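The complex is shown incomplete by one protein chain, all other protein chains being positioned as in the whole.
Note that the chains are named A, B and C in the order they appear, and that numbering of residues resets to 1 at the start of each chain.
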């Protein structure tokens, strides 16, 4: 399931929904990305996440479909927020459930790595010296590369 | 933090505690292991987890220390239950937080892989034909092997 | 065609979207970017780092040699930084 929303989400509620009533699940893996406070480096006190409505949902659905084609998954959940967020705020939740532990763990890492290089979101950071668009990181490209087939 | 307990735990509460008040955290990775219902394979309707009180806590603390030596982690949480559990019940929670996504994801996978081959727990399954001790899996040994240095 | 701009492509050009009718010789993304860069200094600045600009046509990523058509929705943006 894909959700792109301005509102916050509750991790416990979301993960509970993903496993509820399905006792074939052996493992639930999840990752939550949060806004880091880099104020001591003169950087972020807050950020605004821009996205491309319409394309975002399609690309996330495609990433979910790719994960399902690679691993035997029961549930897949991706929630990504947009709008203004402050340090400590949740940005993204990805979670997967499977009968098998490795399938859940690997697909969860895959989802966040691919999302980071393929889903149309951009971060505008507010720092001491004004705002600046975050530059894409090579380390994120390398993380996505390792899942290439 | 290490907890070995008979009682269930609430995933949302535990993960919230792990991030609360620390805005240096960029990523929270977690894994929950659950009792699978294999009744259609004539196997588990329930299981009992035995452990070695005293040694269990020490080995889990050692696994946490090993993870902290390999990755820059803020929080580490391992909760493992013992006693009788039924299909759908939570068995184990491992969770890690870090400034960096890959550190959280990798250390979370490491913790559950090592725990599976090093922490003194044993599963006694209740099936249609009585009880049987679960045999260790080669796939778990291989999963742990990949973290060897 | 409908043009959409995001992140620093948007802030450089100074608008989020516009309807444009490209001249007939604009047949590919490459040609479109060449032509857009002539529309004013803000376009030239936005498209200066040409090789990093990502392009999506009708919500699908495409390469710079992809054809463009009059009824396409074409989005131009920097490498993504979500997650």
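Definition applied: contacts are C-beta pairs under 8 Å (C-beta built on N, C-alpha and C of every residue); 3 or more make two chains touch, one makes a residue touch a chain.
Just so it is clear, the model here is predicted, and its values are computed rather than measured.
In the entire assembly, the chain absent from the figure touches the shown chains B. Checked against the hidden chain, the listed residues B:2, B:29, B:73 or B:91 yield one contact partner: B:91. Taking the whole complex into account, subunit B touches the unshown chain at residues 33, 49-52, 54-55, 58-59, 80, 91-92, 112, 115-124, 133-137, 140.
Going forward, only the chains that are shown with their structure count from here on.
Ranked by how far their CA centres sit from the centre of subunit C, the chains are topped by B. Between subunit A and subunit B the centroid-to-centroid distance comes to 23 Å (mean Cα coordinates, whole Å). In this assembly, the C-alpha centroid of subunit B lies 48 Å from the C-alpha centroid of subunit C. Residue positions of subunit A touching 2 or more other chains, listed in rising order: 33, 112.
Residue numbers of subunit C whose C-beta contacts span two or more other chains: 83.
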